[in-house]
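Note that this complex is displayed minus one protein chain, with the remaining chains in position.
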Amino acid sequence: MPLELIDDPSLGSDKREGLWTLNFGPQHPATHTTLRLVLQLDGEMVIDAEPDIGFLHSGFEKLGEVLDFNQYVTIVDRMNYISPLANEIAWHHSVEKLLGIELTPRCKYIRTIFAELMRIHDHLLCTGTCVLDLGGATAFMYAFNEREAIYEICERASGQRFHTSYTRVGGLLYDVTDDWVDMVKKYCKNFPKAFRDFEGLVMKNRIFVERTRDVGVLSKEDAIAGGATGPVARASGVVRDLRRDEPYLAYDELDFDVCASQGGDCYARFQVRMMEMLESIKIIEQAIDKLPSGPIYASGTGKETIPDKREVYRSIEGLIHHFEGIMPNRQMASPKDSVYAATESPNGELGYYIVGDGSFRAYRARTRPPSLLHFSLFARMMRGCMLSDVVAVLGSINIIAAELDR
Amino acid sequence: MSTAASKHDLSRFGSEVMRFSPRQCDLMIVAGRVVMKMLPVLQRIWLQMPEPKWCISMGACACSGGVFDTYSVVQGIDRFMPVDVYVPGCPPRPEQLIKSILDLQAKIQSGGTVNAREFKLRVLPEGPSRFDEEELIRIRERNGFKLEDPKYDPVH
Partner (left out) sequence: MSNQPSTNKAVPGSTTQMESTKASLVAALPGIELTWSVFCSQDRVVFPAGSLMKVLQAFKAAGFDQLTDLTAVDLLEYGSASDRFEIVYCLLNVDSGLRLIAKTHLSEPDLTIPSATQVWFGADWLEREVYDMYGIIFDGHPNFKRLLLPQEFQSFPLRKDYPVKGRGERHNFPVVTRAES
């Protein structure tokens, strides 16, 4: 950023001589998935960047109008596939708000633990792969070690290591067992040591610091007006965290700090992500100690939720209730109204705007993807940086193409 | 990604060297769904890869469109491209991907020949067209050179 622009972007394109255009992607190692950038370069300096997206647009929102509230969770999973459970929690948070379902305490705590595990999951991959792109393969291996442990925790709870489809309207697919609790406790115990290794390898690495400090600066005003949320906004000094400001799940009963920084550059974004991982571990430790016993399905007044499996197999009422919950023509009606509800996903504010039309499927299921808003700010961050910084900035705002394009 | 990382470690089977330029590759792994906008890009990448080359279609979404039966998702890349090995699962476990690479190695070993007879049918050249000497002569003539000029050397 400190370099001064030779070129004047306010001039028309015919007067801006000496610029050349570079096509970046859609198949490029640093984009991880598929996105394309058309860069205007003056020598090695980026004058303008025009992202071209949609290489993974698969019609998620159209599917949301076809599948019912429980079925759509399998699709939502595949949206931000590096933290799938965070999307499920966000989706069912909105659905439950529309249907007016209050969760049981145990379900709230389990979802909170998973939401925080997913935050660690996401931040590890984001930092690990960005360091890989900047030339350090070791940190990536360290990060993936920790991720594998989280995969195993997910697998123990839901039977799937990746796309878990674990949440249901008003509950969860299965209850967790005692050995799952032990696994999480063990993870919390082991994580700080692995984190220290990882942090020492990355955050004090001279090359990494030089390549990320003062690179891709996003000012506070731009962050607010451009719709940045989550770690990207907090690194620019916008101290806003939905877990604190609009508490959902069990967050109002847990004690944690909101991590923020003033720098607005790539390094600040990494710092925020690093600190958030430790805060997440703090939250998980508290939540696993407080984990209440009891049912995981909200029994509710109506038939919105599917009953607990034990009830299904042992009583005729439970079986009928389950049948009515599963059969598409027997389900409860959603109110004819719309609701917007958001959760703090690892990447930022992940919201769903749902319009109900009286059936058990959404009339309109709009996703508010944090990646889309962040990536639209990319050109602003990039102006005046060098070509080699593109990779660092892309990594620091954590663009997930499946979430970006839906 | 997890396949190549520390726990599952693809390099145990000697297949971990990733090249992100298609011109240095002999195996393309199509991971995840392919949509309308991406398919022409994918076909171009495939055409850019040098022979011999193979393709693994990884995951239900690439094999058949998977759960995404929508307007923009291609229902199986094998409708438009050759595929050697299909890996089921959404997403496949790392073990499955490793197995698919081993299967592909077995397939090549059982069907391959030393002088690559099986690729004889593929005759079209790859990448940019061959250098045309006539074109160079025409360019030089346009610029004032004469073929009869004793100093003129059409190759250099």
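General remarks:
Order as written gives the chain letters A and B; numbering starts at 1 within each chain.
Definition applied: a contact is a pair of C-beta atoms (placed from the backbone, for glycine too) under 8 Å apart; a residue touches a chain by one contact, two chains touch by 3 or more.
Given the structure is predicted, the values throughout are model-derived calculations rather than measurements.
The missing chain, though absent from the view, touches A, B when the full complex is examined.
Touching the missing chain, out of A:277, A:373 or A:394, is residue A:373. Of the options A:81, A:174 or A:353, the residue whose C-beta touches the omitted chain is A:353.
The chain that is not drawn here is touched, among residues A:105, A:136, A:227 or A:318, by A:227.
For chain A, the list of residues touching the undisplayed chain reads 53-54, 57, 59, 61-63, 65-66, 97-98, 100, 224-227, 229, 238-240, 244-247, 255-262, 271, 275, 335-342, 349, 351, 353, 355, 357-358, 363-364, 366, 368, 372-373, 375-377, 405-406. Although one chain is not shown, part of chain B still touches it, namely residues 35-37, 39-40, 43, 46-47, 53, 69-75, 79-82, 121-122, 124.
We take it that only the chains that are shown with their structure count from here on.
Between chain A and chain B the centroid-to-centroid distance comes to 32 Å (mean Cα coordinates, whole Å). By the touch rule above, chain B contacts chain A in their complex via residues 1-2, 5-7, 18, 20, 22, 32-33, 35, 37-38, 41, 45, 67-68, 70-73, 90-91, 93. Those residues of chain A lying in contact with chain B across their complex are 26-29, 33-34, 54-59, 62-63, 74-75, 78, 81, 125, 129, 140-142, 144-145, 147-148, 151, 161-163, 402.
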